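Working notes, beginning with the structure itself.
For this depiction, one protein chain was excluded, whereas all remaining protein chains were kept in their positions.
Chain nomenclature is as follows: A and B, assigned in order of appearance, with residue numbering initiated at 1 for each chain independently.
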Amino acid sequence: MSLNHLPASSCRTDGCTLTGALSVTTQVRDAITVVHGPPGCTHHNFSLLHATSLDHDRVVLPPLISSGLSETEIIFGGEGALDRTLDRAISRHPAAVFVLSTCIVETIGDDVAAVCNAKTGVPVIVIPTAGFLGGSFQTGVNNALVALAGMAEPSPGRNEQVNIIGEKNLEYEVDENFAEVARLLSLLGLSINTRFVHNLTAGQIGSVGAARLNVLRDPSLVPVGEYLKEHFKTPYVSGFPVGLSGTITFLESVGSACGIDPRPAIEEEHGFEQETLDDFADIAGLEVSFSPLFPVQDGDGVVRDIAHAFRVGVIPSGKPVPVPVTPPVGITGVRRMLHRWRRAIHA
Amino acid sequence: MKQIALYGKGGIGKSTTSANLSAALSLSGYNVLQIGCDPKRDSTRMLMQGRLIPTVMDLVRERGATAVTPEDVVYTGFNGIRCVEAGGPEPGVGCAGRGIIATFQLLEKFGTLTGDVIVYDVLGDVVCGGFAMPMREGYAQEVYLVTSGELMSLYAANNICKAIQRLSTRPRSKCRLAGVICNAKNLPREEELVAEFARRVNSHLTEYIPRDRTVQLAELDRKTVLEYDPSSEQAQKYRDLAARVMENTRFTIPIPLEIDELESLARQFV
Partner (left out) sequence: MPECGTPLWPCAMTGAAACLAGFEGISVVIHGSSGCYYYPATLLHTPLYGTFILENEVIFGSGDRLREVIGDLSGKGDRIAIITTCVPSALGEDIREMVSGGGLIVVDSPGFAGDLEAGYQAALTALGPTVNPEQPGVNIDGISLADPFHEGNLQEVSRLLYRAGIPMGTVFCRDQAEKAKMASPFTIGTNGDFRSGVGTYLGGTLGIPALRITFERLAEIFDHADTDQVLKELDLQEERLIRASDKFLQRYEPPCVTIFAGAAYALFAADTLKRYLDAEILVVGTRNDPPEKSGGQYKVEKLAGLEEVGRRIAESDPDLVIGSSFERSLCPDRAFIGIIPPFRGQVRLAHYPLAGTSGSLYFVETVLNACMDRAP
């Protein structure tokens, strides 16, 4: 077995539910998230979220506090500390309080739900996390989204807009990816209802049930899509447009789900595709190899298809080019990736 | 659906009492589920002809949580009683409490927690939060303490009262002490002692079960008394216990005693 310090078995590295859930709950600007556990868990995630928000050119100090457990509470139980921390959070009059637990707290058996259920005045919502005991990073994301969807009211009517569900808030290009999807939707005459959950207030969550369609970030969000379908009868499309053919398929799926003829939009997008093929004709015939900085999610199939479309060969001895962690979103995403390839090829 | 938990000092006969109680309830026509919450995993053995059924935790460890089905963890024993064993680690390693929590989460997911009566048979010394899991909201509302007249087992029962008292302070908690079951060692004045103990902790003696050779013989034959010798006096005792449990309406918040109060109580009946 290689001595690469990155572990071999992927399920051990699916990340922490806490980080996943926090990437969602801290996007609700007027709510406070309480992490029940030792201070380290909160600090690590606070630091990560702070760094990510600066990367997104927003100076945000995520509204996140810890119940600050020390060895004494681990031995004697932490429910009292959680109780006091909840009171502190509630005294700041947030729109809601989200409560997450850590692995150590779920090992010693603190009954977080019972402590939270005793609180009144402000919605206190428990999100099942439990660190690594509760699943993976994505489990945390999905549990948080479902819990927040529970705050939404059933909608009397349906508007003509679209929700974006489960954006990867820790992703560097999160806003650029959204912009691309919004652009494609506008080609079909559709506008955005809610980015669920990205930079919202608790009040804005209320209207998530009114949209006519949910666009999920990718298939890992399907449990959330199903929940929203069950509760609000909203259909969903299970992923962002990825790559070239994926963009066309996306327009078709959305068109079909909303009863809109996608052909004019597809024709326009084909034009954009052709323009892109022309713009990057200079890299045709060149050879590259993939050098991802991080393990690529869902394999590199989409990226290989793009290389193929631009007549770029992929061989082990090719010039190393960067591969994004998630497949490029829309033709705009493809262009951005190709710019990076062009820079790498000519370096 | 009635959910009851039996707690008591190790070795006091808790599992014997639970199994026999389940058997008596089942024979009275109730649909019964017994869940063993003890890493020793032997709670349901007398209901399964001496077989130690595979535990929930072992199955999850071997196959992964997604590959385990409800049918894998629920076994049907004597008179159709459904049996589940939580399992857990060997002594001196791991975290049994977390094992109990994980078991409950899985059983919830499987929708296993159904029936007329669920009997939780729980490890005697509540050493961490995980062992209080059966007493959480949505599970056992009625806790029976199983004890003999020996001071040490009364002490353990008294200790469990502290847990119940603490849990009862939660606004939505409905978990209460339902009664004390005396599993006798046939000490002199044992029934009086345990009855007085029960009264002093603000509860009552639900049933006095004498020590009887029939129980050992039944165990050796890998059966409950109800199955081994249904016409015996001991079998009738368990039927009485079952009836009392189903009729019981006296649920209280216990008042634990101090050790010196317990000692002087025990001395009264020596």
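Rule of thumb we're sticking to: a contact is a pair of C-beta atoms (placed from the backbone, for glycine too) under 8 Å apart; a residue touches a chain by one contact, two chains touch by 3 or more.
Predicted, not measured: the structure shown is a model, and the values here were computed from it.
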Touching residue (missing chain; options B:Arg82, B:Arg98, B:Arg176 or B:Lys223): B:Arg98
Candidate in contact with the missing chain, chosen from B:Leu6, B:Leu25 or B:Met57: B:Met57
Contacts of chain B with the absent chain, listed as residue ranges: 57, 60-61, 88-90, 93-96, 98-99, 102
Where the unshown chain meets chain A, residue by residue: 1, 3, 5, 7, 9, 11-16, 18-19, 37-44, 46-47, 50-51, 54, 59-61, 64-74, 81, 84-85, 88, 102-104, 107-108, 131-133
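Following the convention adopted for this analysis, only the chains that are shown with their structure count from here on.
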Centroid spacing, where centroids are CA-atom means, of chain A and chain B in whole angstrom: 45
Residue ranges of chain A in contact with chain B within the complex: 77, 106-111, 113-115, 117-118, 133
Contacting residues of chain B [partner chain A, same complex]: 95, 97-98, 101-102, 128-133, 136-137, 170-173
